[in-house]
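Sharing a structure below in structure tokens format, with a few things to ask.
The complex is shown incomplete by one protein chain, all other protein chains being positioned as in the whole.
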């Protein structure tokens, strides 16, 4: 079928509007166009207070905003390197009992003296792939790339003020070589920054080595994908949060014994292994998603950020030591949805707006997730899961 | 440390307010309390039009809503069993170029005649675990459970009008037995429904068999967790969408040849294998998250829903056959955030409000994801990824 | 380059010899040819007592046998459904301390009263893939295949007396459909049997449905490959073995406390999760390989057979409950290397020769692996790993 024929098919494109479509008029006109097209009245979508010019760089073809109910959970006492104090965490979701469950864990943790939290490493990665005519030249390239590191670094960093190229590891496979570029990116999520920097470096590599071509993404980078290699790190912040909870608090606030929590852990680890799960957790995804939506994060990052491990351990004193390890938490306090509207307000609640705050945010999130793991774990171990959900509206009998 | 001492520590709880805290006053008072506490003015969070009573069952401690910029991508022609027609897909995100990228793929697919989509299975699962004194009695239980199926089914279905228990598979491990309860759940996501039903069944089982106790979740259910077992199905809908794109359209709309797309696929499959990724995709998470936020879904389900496979294949005629296979897409058109506010409006744009619509929604989402895979794949294969992002604002030089 | 040129290159083929090369002369002549070619004298390779005709169907181009040192570990008391009694297990390996380590665990288990073992399921699978022109017809096929089950079963079973086709599950992906054929295969490993049967069935399917072609293996079957889906079963026997060990025995024979074993388990589970391991074990591969080589098994099956889970648990009484769960143990007591030479003799030691014995063998192997898990776990938990290995010769200081 010739293209001319194909083009004759009428295709009704979304109107872009004038001035790139980010004026109040363009947004309204587009919304009206959609309303006419679908016969749906868009009342709620048009309920927002930011100027439409703010949509630029965040969304195309804007017609308004999506709303997600926002609650607040706390108090959560965090004893981190960057986050020190008591926090009230904004969470956006459409799932009854979620905020109440996290809140319960937060109170138990705060009563226990708070959560110790640390960011172990903080960097981002992108892994382009280079092509070669044969295995021999691919391996030769992989061996010799370190010799060019300084030149490649200069190329990469010429495109950015904030990104620093820290190292490159080569992974030859067949006759291609995947190269893992590791960067520090300051407080930005930095994916766009390092893509641009690496693209520049790749162009230099193809011109100056035996590589015949490159793909800017090889798949090895595990961007927004669930990958086991994330445990070895490289995509965002590795954060750990832990706390010791006295048996009396576990009993009074979570209605179970430390022994029951440990038995739950042991048994459900088996279930997760059978499922072929990456790592182990109760429901990292719930807390991460709720906080990410509230705080203007790139929510799709939940997929890599939710890879991690929860651990419950009985201490010699009979208390419960609980921790979460998150090897790939990708959060930002500048860029994306962090600087305007509800994202900025929610970050403000945590005193996490702007530069030098992303590690603080990471520590708070890890502590919040620990609360959620404790609370849900206790609900399951204690047999209260169903009754708790019925009380908070998710499980009202039909 | 005695509990009495622990309790003496002052802990400043979030005010619940009167009437369970879901009146306009309670929400406003709570918001004001947060503002005072944090010295942050919450202007945007209070910009919404739904009555506060609507928050009940969706969020606790509500203070307002989170906003996510909403754009519209299309046209997307779908030739499904349930979704037949041309759609404009609402997507909410804070990531420039995302909507434009999906739109590009949608137009190419529509020009190619549209996307064939099918829901292969539609069910939900929950996997409780039962304890036994030894391996022998655990295996005995696993063997004999099928004999009790009818009684168990009656127990489970006594709690729900919509959930139907289809089968139970037993997975003994050590001296526990995990049992996989498979349900059809109609148009609801149904997790709460089947948790309650299964909880009832478990109580019966513990009373009537040698099982000594149960956990309502064993971990095997892979709820909101990235698990390889999801490919074998059971958590939500298995949906497949595919299309054949003429080489001329691939070239004109995506700026690459079908051969380039297939080479990209082959090479990045290797990268994903090295990363230990579950399945293979370009960026399912981006499209899923954007549509889930827009359409009032339980967004944390992105973690299981994004497990899947994208495939690009060169046809004998030199065209491109592209498909996505999503074994665990969990979407709903009733319950949660689907019935009110922006969620309902966005579902309305797709004619997916209310009962009998969840499979239609699943087919549309699968087709939209295919568009995103094509567009991002082409941007990488054609070397246009960086320039495209700079044009749409994500990658503006610093 | 034309083939005629390529063929001109001299290529020195291994001599096949007369009568298909399985006479004493042919084997000797071939060995002599190899000796001349490589200037290596093959004294040990020619030390064996079976007639060379026995090599037929087991190896091609035979030149003799490989030797692996064979030791005996026991006593191991097993309380299975098929294996009841005390066994001495033959193990072949080149790794000092291995037999001693397994033996230590076996004695501790026997002193504790023995190992409870059960075969939960026993079947084998093969998963061909069928091609279709589009997604629609692939899904249609997947839905309608159950209707043809009886005809397909007749085709498949027409080629075998022992294999019984139990079910077929369809997994559509893109425009192909993978179908999982599950068989019971009696005491044979049965892979060849079910390949042939399924091949016949596939031919019928291509002739009688819309499938355009098939591949006899789709990859889904996980034959001799490490795959997470093996936990859901289908490839061989699912076997579970467990035992309760009194604290005094753990202390006296393994030199650790039950608490130390449980702490080891908890901590190394974390390590295995970080490594992206499938399941959890200490060293299943060691015991499996040693027993498989001894007992004439298809040793490559160790790759799928070693996927499983070891569990250590502290009982309420302060004892240690330990178990292994092996979802995909593929063993045979007929066919392959089980009927002749050392394989037959070793199976004889376990009274596992010939038909009706494969489940007994599976239970013994599971019990033996449990012994190895206990012993190695204790060596690590108690800090004796290095000294134990030095005593038994592996770690003699250089």
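The first chain written gets the first letter, and so on, giving A, B and C; residue counts start at 1 in each chain.
By definition in this document, contacts are C-beta pairs under 8 Å (C-beta built on N, C-alpha and C of every residue); 3 or more make two chains touch, one makes a residue touch a chain.
Note that the structure is predicted; figures quoted are calculated from it, not measured.
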_Out of C:155, C:342 or C:375, which residue would touch the omitted chain in the full complex?_
C:342
*Return the single residue from C:155, C:306, C:333 or C:375 that touches the missing chain.*
C:306
*Considering the whole complex, which of A:242, A:271 or A:287 touches the chain not shown?*
A:242
*Identify the residue among C:121, C:240 or C:278 that touches the chain left out of the display.*
C:278
*What chain B residues would touch the chain not displayed?*
228-229, 231-232, 265-266, 269-270, 273-276, 278-280, 309, 311, 313
*Could I get the residues of chain A that touch the absent chain, sorted low to high?*
79, 116-118, 120, 134-136, 138-139, 142-143, 171-175, 228-229, 231-233, 238, 240-242, 244, 276, 309, 311, 313, 321, 323, 325
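Keep this in mind: only the chains that are shown with their structure count from here on.
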*Does the chain A and chain C pair touch with the same residues on each side or with different residues, judged by whether over half of the numbers are shared?*
same
*chain A-chain B separation of Cα centroids, rounded to whole Å*: 16
*List the centre-to-centre spacing of chain B and chain C in whole Å, with centres computed as mean CA coordinates.*
38
_Chain centre separation (chain A, chain C; CA means) in Å_ = 40
*Touching two or more other chains, which residues of chain A qualify?*
228-229, 269-270, 273-276, 278, 280
